[in-house]
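Note that one protein chain of the assembly has been removed; the remaining protein chains are unaltered in position.
This part shows chain A:
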Amino acid sequence: MAALFSSLHRCCQRLALLRVARQLSSSSSVSRPPLHRRLLRFLTQRFYDVEELLEWSVRMKKEGIQKKNAYYGFTEQFYGSDIAAGHFVLNMRGGFRYTGQTDWFRANQRGKFNWDFLTYKDTPLEEVDMSYTVINYRGLDNLVGQQSLKTLSLRGCPEVDDWFLGRLHVFQNCLEELDISHCPQITTGGLAALRNLK
């Protein structure tokens, strides 16, 4: 009995010592680090999970852009390729003008637009303004059929690269003005492709 009590007493002493030691080894001001620091320490011990998470987020971002640039097959089926192109431009927050019309159709800051453009059937687009949108090579599928496109503005588009410029040869007979200023991904290799435009 006495031995049991003495061993228990020794146990308690050791626990008290451990607790004191832990308190001394950790920061002296607070007993436990704050939540954000504990979270960071947790993450640093799980390298591969964090790497997977980051890769996933990058991939989701890229897939989001590709989804936005998808081919508007449904709209084309019901309304024809010109209205499909117009719908695409408006959804990307760009603006366009029909041939023979003077007013522009544009989406506002929040992405809402007027559905009046549906009334103009089979009118090809003459001017398209896609500045500061995320149009890319895949999105050009929607605009390829517009053979009377005169002005195309791609100012400040982050996804417009040399391959996009290489595909612009489809407009070689009609395009008169092309604005590719402030596009970060264009290099001299892409400018060589512009020789196909007259």
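Assorted remarks:
Note that in this section a residue touches a chain if its C-beta (ideal position, glycine included) is under 8 Å from a C-beta of that chain, and two chains touch if they have at least 3 such contacts; residues count from 1.
Here, contacts and distances are computed from a predicted model.
For the chain of the complex excluded from view, the name given in UniProt is "FAD-dependent oxidoreductase domain-containing protein 1" [choices: "Trafficking protein particle complex subunit 2 protein", "T-complex protein 1 subunit epsilon", "Delta(3)-Delta(2)-enoyl-CoA isomerase" or "FAD-dependent oxidoreductase domain-containing protein 1"].
Listed residues A:A84, A:L149 or A:L165: the one in touch with the omitted chain is A:L165. Looking at A:C11, A:V58 or A:L118, the residue that reaches the missing chain in the full complex is A:V58.
Interface residues of chain A with the unshown chain, by the touch rule above, are 51, 54-55, 58, 62, 137, 162-163, 165-167, 169, 187-193, 195-196.
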